[in-house]
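Everything on this sheet refers to the single structure shown next.
Note that this complex is displayed minus one protein chain, with the remaining chains in position.
Here is chain A:
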Amino acid sequence: MNQTAAPDISQSELAEKLREFIHPEYVISDEETMRPYECDGLSMYCEMPMLVVLPETVAQVQQVMRICHRHHVPVVARGAGTGLSAGAMPHAQGVVLSLAKFNKILSIDPKARSARLQPGVRNLAISEKALQYGMYYGPDPSSQIACTIGGNVAENSGGVHCLKYGLTVHNILSVEMVTVEGDRVTVGSDGLDSCGMDLLALMTGSEGLLGIITEVQVKLLPRPEKAQVVMAGFDSIQNAGDAVGGIIGEGIIPGGLEMMDGFAIAAAEDFAQAGYPREAEALLLCEVDGTAEEVQEHIEQAENLFRKYGATSVRTSQTDHERALLWKGRKSAFPAVGRISPDYYCMDGTIPRRQLAHVLIEMQRMSERYGLRVANVFHAGDGNLHPLILFDANVPGEFERTEQFGGDILKLCVEVGGCITGEHGVGVEKIRQMAVQFDDRELEQFNALKAAFDPEGILNPGKGVPTLRQCQEYRALERQPQNQSEPNKVEA
């Protein structure tokens, strides 16, 4: 099951077939032009595809699928390639199906508060276009300038506002998709639910393994009357963590609630000059939005609470400009860390919030053991951790050690009742850790589900869910003592 039969068609034959109905320039087979497609945002994982194809119409996508299906050619859908789990990494014997040409906003219905989009529309472009109606699209991944709505659906992406406004799955009404056989179907409708099992939810987060998304209908939200952000510095992670619990215990659901550790604060401040308190061990950004009256009420409550929980500094944005500046530091945390280290590796585990202090202390221990520094940014409201492990890919063995460190962090997340990925997906990267979070019968159930859509395993093979054979291998490796711990120390 899910084992792809080898393609029975050569590169040149396939290219020729595709050029019969797709503009020849958009069927790419030379190495140089294919090179930019060899990886996604997780560039440590690369593979060159057999072909890259950029269809321009849904009918062309259908035709590509029919041909690939007939000839057992793997198909890897690709949006903007900003994914962080190598989900869009090509398959050596397969086709990369880029949705880049599908970049049109098809319609906006301000009355019904929805928009119909082609899958290659950039996340931020939706809110920019909706602004004229006083609306926006809720989920705002930090990559929103570049990532596409098709990729967002495939990964069920979140953003800094998802505690209050939800993930992608909460903000879409329907998707149109092309099945592995080339059928074009719509899942969902203009209404809020459909009869029968929830296939729309199933498609969300399916990482290109169940179908090719060719259109998305999203919900739009009215722009809040007012939004303000309170920034609070703390001299311990514990206090900051308790303050998060305090806010929620008070009955306030902030629009965004983010935490950074000392290392990340310093890096972000150097990069963005947002006015962060450099000496703080932890920083909270708490955005409250709503009607003017509500914001005033909740901001006062939040300021008082943070002081009560021992904040060493509290500052509230007074203008939209100041609010944007305070967020800029957080939203540029990844590139900021990128500046102080040759490379960094972003993890994505989720934990119950009460475990935060424990997890951070354990992580610090691991950091010392592996001799690798780690900076933490944290979607504190919903328990989604992004530890950034700093490393240098040019030092032999350092990436391997980084990966092991990352694997240990994810295992810790599962141990404390959390999970291995909150928003970046499994892709190739976390396929080993799937066997940590799920047992064999659960993985088999996933594989059976996949087979219901794609019996021959043509869509994005080797991603998302491991085969049982792979799991046995991973577990056997785990049991070998040399891989268990005590990695080589390096000079810091």
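To be clear about the criterion, a residue touches a chain if its C-beta (ideal position, glycine included) is under 8 Å from a C-beta of that chain, and two chains touch if they have at least 3 such contacts; residues count from 1.
Here is the rule we go by: contacts and distances are computed from a predicted model.
Enquirer: Determine which name in "Molybdopterin dehydrogenase", "Carbohydrate ABC transporter membrane protein 2 (CUT1 family)", "Ribose transport system permease protein" or "Glycolate oxidase FAD binding subunit" the UniProt entry assigns to the undisplayed chain of the complex.
Expert: Hidden chain identified via UniProt as "Glycolate oxidase FAD binding subunit".
Enquirer: So one chain is hidden, and I want to know which residue out of A:Ala15, A:Val61, A:Ile108 or A:Cys162 touches that hidden chain in the complete assembly.
Expert: A:Cys162
Enquirer: So which of A:Glu56, A:Glu128, A:Glu293 or A:Asp320 would be touching the chain we can't see?
Expert: In the complete complex, the chain left out is touched by residue A:Glu293.
Enquirer: Which one touches the absent chain: A:Ser10, A:Ser43, A:Thr57 or A:Ser189?
Expert: A:Ser189
Enquirer: Residues of chain A in contact with the chain that isn't shown?
Expert: Chain A touches the missing chain through residues 109-113, 133-135, 155-156, 158, 162-163, 166-167, 169-170, 179, 181, 183, 185, 187, 189-199, 201-202, 204-206, 210, 222-225, 245, 248-249, 251-253, 290-294, 296-298, 350-354, 379, 381-384, 417-426, 430, 433-434, 437-438, 441-442, 445-446, 448-453, 464-465.
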